[in-house]
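One protein chain omitted, others in place.
== chain A ==
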Amino acid sequence: MKLGLLLKNAFRDSRRDRSKLVLFMSSIVLGVAALVAINSFNYNLVNDIDNQAKSLLGADLVFESNKPFQEDWIKVMDSIPAEKASEVALLSMAYLPQQSQSQFVRIKALGGGFPFYGKLLTEPENVDFQKEKTALVDDGMMLQYSAEIGDSIKLGQETFVIGGRLKNAFGSVDLGSGFAPTVYIGRESLAATELIQPGSLVDYSIFLKTADDFNPDEWRDSKRDDFRDNGMRIQTVEGQKENLQQAFSSLNNFLNLIALVSLLLACIGVASSVLIYVKNKVKSIAIFRCLGMNGNEAFLIYFIQIFVLSLVSVLIGAAIGSGIQMLLPIVFDSFLPYEVDMNMSWRAIGEGILVGSVITLLFALVPLIRIRNISPLRTLRSSYEEEQGKFDRLEWGIYALIILSIFGFLWSLTGNIKDAGMFTGGLLVAFGILFGVAKLITFIVRKFFPRNWNFIFRQGLSNLYRPNNQTRTLIVSIGLGTAILTTLFIIQGLILGNVGAMGAGNQANTILFGIETKQKDELAEITRNYDMPLMQETPIITMDLYGWKGKTKQEWLADTTRTARRWAINREARVSYADSISKNDKIIAGEYTSRVEPGDSVFVSLGESWARSLDVDLGDEIVWNVQGALIKTYVGSLREINFRSMDTRFFILFPLGVLEEAPQFHVLVTKTPDAETTAAYRNEVVQKFPNVSIIDLGSILVTLNDILSKLSYAIQFMAGFSILIGLIVLISSLFLSKYQRINESVLMRTLGAVKKQILRINMVEYGLLGALSSLTGIFIALLSSFLLVKFVFELEFAISWLPILVIFILVTLITILIGLANSREVVNKPPLEILRNNG
């Protein structure tokens, strides 16, 4: 048959039923819209990185170290033709005398004209905070404590005047700034605070604005390893771009996954709408066949219809998607270090159209190819059924193609075969469970049908398995939507719950650190005065790894055959000593030595993971450089370290009798009974010992909550897409099946059923469907969140059932409501009209 004739017939055939496919289209529209919006947003984001990276870094070349830069290296830097600035950053407590409040802050002491590109947003503009005794304080912190410009802030031993508000945290993302807000002071004023002591945790940076003819990247590449092996890092604008791109690509991958799931959900809607559409057309198809059309031509007539509709939907979706992307910067505001300019992204649109039409058509093909097998015999016998369950090679080929294209899409997204495979597998399992449950339910209802229940229940129940039932479609679409939503809630609740549980019962909830040896006893005294326990008092000594197994660190670094990992070698060694290990740790090899006498060999205990990365074992020799003095030790035991409690923990633990005289700080762990006591205790400690920092679990929780709620806002926005699509799939599949229900309802009404009874039957049916699918979805969510929590987040798994119960009830109610809204129309139609339309 000629193409023109096929087109003509496709057109004619669709003209009276096109409205039935509008809803089917809308689910594709949304799915593609999600995909295009997310990708456009991402491309714009990446585009802007190029424009913004320079002003995010603020300089051409940045050096970072956690020790003061040494003369030799400063000489190397000075050999570069450049303008120079420097910064010293550290964490400390700040005290606001006017407000009598204390806060854990990040102090940045800046000297020179940094940033060279971009600028610090301040109020008033261009505050000169580098002049004596002036500080620039984070706007959020000032608002929190109602501090005003002109008030004081005490950092260590020095009191500063607040000269202005800092409106943007420079070069970093907004998240977590509530935990340690930034305070800028002048580099010259830092000494007066007396916060820098040997062994304090300090970050030193030097910023260079290089001359135009100097290539910072080339220079970095030639010097990077040298600097790194001496505990320094070099950053350039290019490097910054790569970091940003990496960070965004994870965000983008995650969003794309949600979009893909939405699109798949939409495709289930497509497949089921097409299936119902084809079922309604079986009679026509049989007539076509009877009049001499062959199977492939009949297939083409419907394929053309679906193809055109899909294409139109995909195009509309792409258009809407590029509109929606304008909203995304608002949603993701707190993750973005800069303002993103939104432009049309033709690449995203093209990709969305391609992925959208391929997946949609593949899903639509599954019911469409069954047209080829519809027998012309159906013209003679309306009840004639083709042989079911016959193996159709083409159908399985299409399933394979669907899986392959999902896998391909994921692969191109993540760039990782394994991740793509895992996620495809996960999707298959989820779909498998949902289909399996749907099958099981129809089977069980059929097998154990409660014959003596009342009429309404029996009718509602039997609707689950009778011809043209909606069980499978609804369970898959509602179930998948519920699963996504519930997983989100469970994980969010678990992370907060796990952190919250750290302070429960007799567990510690407050840590003081940066305590000097001479302050130790008085601080213990203060703590006891508050009736709080001294749960742990631990010394900390910072030292360098000098060498191990007979070679120095420099020799090892030069050795190309070494097995030790670079991060383990360059990691700063923060060491403690004690007569026994923490009760949270576990010795897994060797024995712990409590004390050594002068002249004895020193046996230290190492964290197992660090020891493994350094490739040392029991008995191996390790030499440490403790602020100039070399100490030779042997590995005496390995420990498994538990990170789940709010105690201090150390990869390296010395016995008593070695480090007592070395320069050191102390950590004190305690438990405060309530927030008021915490505040009073904190204020007293800060005023007496300005160098001591206090972190309490309460403020960590507040910060974490803040981060998670911002995250979940973004996730929920995306999940909203899935849910909306799920609803549309729900509505459209009910809408399509409505026509098949009309005759039945009319018949029942003719036989004397009242409207109420019919509505009740539907209520039972949709109530069952809603309940069963949300239960299945919740089950999948429990499974996936259990796996995520155990293997990705490595937290304890525990569930709070209340939100899950709420989700369950809501989903079931919505299903019933939509089901009833649909059947109202059926119920209200006069029987006569229905008979004519369905002749």
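Keep in mind that, in the parts below, a contact is a pair of C-beta atoms (placed from the backbone, for glycine too) under 8 Å apart; a residue touches a chain by one contact, two chains touch by 3 or more; residues count from 1.
Rule of thumb we're sticking to: contacts and distances are computed from a predicted model.
Of the names listed as "Protein lplB", "ABC transporter ATP-binding protein", "L-lactate dehydrogenase complex protein LldF" or "Sporulation protein YqfC", the one that matches the UniProt record for the absent chain is "ABC transporter ATP-binding protein". Note on the undisplayed chain: of the listed residues A:Ser40, A:Thr210 or A:Ser375, the one touching it is A:Ser375. Note on the undisplayed chain: of the listed residues A:Asp13, A:Asp203 or A:Glu238, the one touching it is A:Asp13.
Of the options A:Ser284, A:Ser462, A:Gln507 or A:Gln687, the residue whose C-beta touches the omitted chain is A:Ser284. One chain is missing from the display, and on chain A it is touched by residues 1-2, 5, 8-9, 12-17, 283-284, 286-296, 375-377, 379-382, 836-837, 839.
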